[in-house]
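Have a look at this one.
Only a single protein chain was left out; the remaining protein chains are all shown in position.
Letters A and B mark the chains in the order given here, with residues in each chain numbered from 1 onward.
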Amino acid sequence: MKKSILITGGARSGKSALAERLALSRSGRAVYIATAEARDDEMRDRIAQHRARRGAGWTDHEAPLDLVGTLDATDGDAPRLVDCLTLWLTNLMLSGADWRAAGTALAEALPRQTAPVVLVTNEVGSGIVPDNRLAREFRDAAGWLNQTIATACDEVYLSVAGCPLKVKPDDVSL
Amino acid sequence: MKKSILITGGARSGKSALAERLALSRSGRAVYIATAEARDDEMRDRIAQHRARRGAGWTDHEAPLDLVGTLDATDGDAPRLVDCLTLWLTNLMLSGADWRAAGTALAEALPRQTAPVVLVTNEVGSGIVPDNRLAREFRDAAGWLNQTIATACDEVYLSVAGCPLKVKPDDVSL
Partner (left out) sequence: MKKSILITGGARSGKSALAERLALSRSGRAVYIATAEARDDEMRDRIAQHRARRGAGWTDHEAPLDLVGTLDATDGDAPRLVDCLTLWLTNLMLSGADWRAAGTALAEALPRQTAPVVLVTNEVGSGIVPDNRLAREFRDAAGWLNQTIATACDEVYLSVAGCPLKVKPDDVSL
C-alpha cells in the first residue's frame, strides 16, 4: 500500500466502502477522520450508517476544519481515512476560512506523513452547469481541490458503481 | 460473452448503442426489455428513436415494474437487453413499491439466468448536490442500485462519449 491515496467518484458510488477496505487492508485497524458535522437529521443518519458499516477496528476523530492538524496529530503507524474532502471544503467555505490556503496546506502535509492516508472526495462537476453562481463557485473550488490533492497523492482511483478504476499512476505517455 | 453485463454512463453517452451491439454480437438476435412507459411526448419520441436505431433482430417486451418476472419468462437462448435500470427505479418509486427489495431480487435473479443479460443504467451522482431532498434521495437510491447490480454482474463498463471503459473485472489489487 502506497502512502497517499485519493478515491473520487459520484454520490453513492462506493467510494467510502472502497476507502475503508483499503485503509484496513494492512493491519485490520485504522483511524477514521470524519469531516462531517452532524448539523441536521439527514447528515446524522448518513454518519450513523457509515459508522455501522465500518464495524470494529476503527478509532474515530472529527476534523470539520483543522484537517492538517488532525493528520499530523494522528500520524503513527495506523492508516488514516479522511472522509471526505468535499464536506471539508464546504465547512471551510461556510466558516469563511481561506479554503485555497487550506487545500494547499493539505497537499503539502501529505508527503510528510509517516503512516498512510486514504482520502475520499466527490465528483461534482459532471452535471449540467448549475443555475446559481454559488454552486458554480463551489464546483470550481471542488475541482481545484481534487486536482491539487491528486497531484500530491501516489495513487488515485475513480469509483464506478463500487468498482475501482485506477487513474494514477496512469499508463498514458502524452 | 459473459452472462451478466452492466453498462453505465451519463445521459447520451452511448450506453444503449453499446448495449445493443453487445446483445446482438452472439447470434444477431436479442430480446429488448424496455422499462420505459410512454407517458408523455418527450418519452414517446425517445422510445421511437431507440426503436428506429435498433433495427431488425429484436423481440420487444415492456417491464416498467416486473423486471424479474420478465427476465425469468424470457430466459431462453437469446440475450436480453434491459434498458434501463434508472427508469425502472423511477417507476418503482412512483408506484410506491419497495424499490430496495426489488433491486435485491434483481441481483438475486441474475445468476440463475441461462441466457445472457445486458443491463443499461445511468450515472446520476456526479453533478452538484441537488437542492431538493427528493432528488437527493433518488440519486442515493440510484447509486445503491448501480452498486448492487454491479456486484451481481460478471462485467461492468462505463461508457464515455460512446467509448467503453472496462471497470469490472478490474486489474486493481487493493
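The definition used in the following text is that contacts are C-beta pairs under 8 Å (C-beta built on N, C-alpha and C of every residue); 3 or more make two chains touch, one makes a residue touch a chain.
Not measured: the values here are computed from a predicted model.
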Query raised in the report: Can you name the residues of chain B that touch the chain not displayed here?
Result: 9-14, 18, 21-22, 25, 42, 123-128, 130, 135, 138-139, 157, 160-166
Report task. Touching the hidden chain in the full complex, which residues of chain A are there? Just list them. Result -> 6, 8, 10, 121, 123-129, 133, 136, 139-140, 142-144, 146-147, 149-151, 156, 158, 165, 167-168, 170-172, 174
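FYI, only the chains that are shown with their structure count from here on.
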Report summary line: Per the C-alpha centroid definition, the whole-Å distance linking chain A and chain B comes out as 30
